[in-house]
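Heads up, the thing below is written out as structure tokens.
Yeah, one chain of the complex is gone here, protein chain that is, but the others are all in their spots.
On to chain A.
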């Protein structure tokens, strides 16, 4: 159990007291302060923290890529017992790719769109002096190593012809070309669907086992940590708050911040008195097709296929599915933002799928929405007080009264009432989402549809916003339809779960039942792919 001294093999990478400065107008004096940890050969170290914690800065420092604005103030980084050159030194040319390689979150953005994958990988070999006759074979070998199907075809493909998961594999292939000893992976799976994420994580684990690769995995997600980490370093605002073996940190976190991050991945299922049995919304056999362009040039997309669902007053239903599964389209149908092709939607017993004009506007009062991206969901030219008061004013509340009510709602969602005169740009993402919730609640809806309402937020903020949804539901008694791709979020908030795949609802049932014994194989796949699910299981046993 010796962490890195006495008897253990010499570490591949050793960071001691690394401190990196921030420009004078930053929110703190140092980007990272006094960070020290080692990575042994063949070991995976996860560097965990939320946005702004300084975790990416450490990766950049190892590769000598820190910009001038972020100077190294003190500390040393040793690779194979040799100190690394100063930042941006030309000597890094021999280290990058050859000894330490890096992959990024957005794989498509790190590939050149106008050159084939094969040409781009061959270029890495060319830069490092591999003779031309060997290049093609090595490119194909490495594409095979990352388990890409038909390496010959992939080598001739352009980046846009690959899926997100294939592109990330190609990027990993590029990183492995020169057989580096250390792979730095900066949130490489954050942009991917859970099933694809699971494949990439398995790939990295296999490469580690087969090639003795060391991995520094930068992530915000403790679910991912549970899947692949040997050891964990937790960062909060540039300070290393906890370091240790993965099992120890996951099961007995010491620092409150670590506990908070872990709690965000393994939220306790809700314990609650279930709501009434009055059906608030019932949709039957909804179909939605996005037609092609005006001249029929584009292909029609059948986004929702015969979906039926029922929401009871005061209950929370989560719709779970991967990107493109039609879950957001379903929400837009129920909100009457899209015209359905067929089927019926009954809201409090009244058929609403054909409403137009005034009755439709009146209906909207009882049916509110909170959108995914809090940055675009508020009119940038409207103060937040005006934004919250907008709904009541539209429906006839006098302006003075609506503004007073807006101030109350601001306090209710945890913002100071006197902030009402400010513009959305002055608030953080989590604060903006609070404002959006206040705006939706101002109309006292019977049903709140939340479309990926926490996906754009950091995990600890996610937990706060989910709590806010639950608090508000308790207070006002509305039903929630929560659209999410994140099973942990669904588990935290939902009474009932619907699973969508390619426009169809493939499974439905009470949350506990769906999680414990999924009936549809796709649900089982999703659950198996979700990182850190074994942690759920342990949480349940406890």
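Quick note on the criterion: contacts are C-beta pairs under 8 Å (C-beta built on N, C-alpha and C of every residue); 3 or more make two chains touch, one makes a residue touch a chain; residues count from 1.
One rule holds for everything that comes next: contacts and distances are computed from a predicted model.
Chemist: Just go with whichever of "Acyl-CoA/acyl-ACP dehydrogenase", "Peptide/nickel transport system permease protein", "Carbohydrate ABC transporter membrane protein 1 (CUT1 family)" or "TusE/DsrC/DsvC family sulfur relay protein" UniProt uses as the name of the absent chain.
Modeler: "Peptide/nickel transport system permease protein"
Chemist: May I ask which residue of A:335, A:454, A:472 or A:488 touches the chain that does not appear here?
Modeler: Answer from the full complex: A:335 touches the omitted chain.
Chemist: Of the residues A:111, A:177, A:371 or A:511, which one touches the chain left out of the display?
Modeler: Checking each option in A:111, A:177, A:371 or A:511, the one touching the absent chain turns out to be A:371.
Chemist: Among A:90, A:131 or A:380, which one is in touch with the chain left out?
Modeler: Checking the options A:90, A:131 or A:380, the one contacting the hidden chain is A:380.
Chemist: Tell me where the left-out chain touches chain A, residue by residue.
Modeler: Within chain A, the residues that touch the unshown chain are 25, 294, 335, 337, 360-365, 367-369, 371-373, 375-382, 390-391, 394-395, 415-416, 419, 422, 425-428, 431, 436, 439-440, 443.
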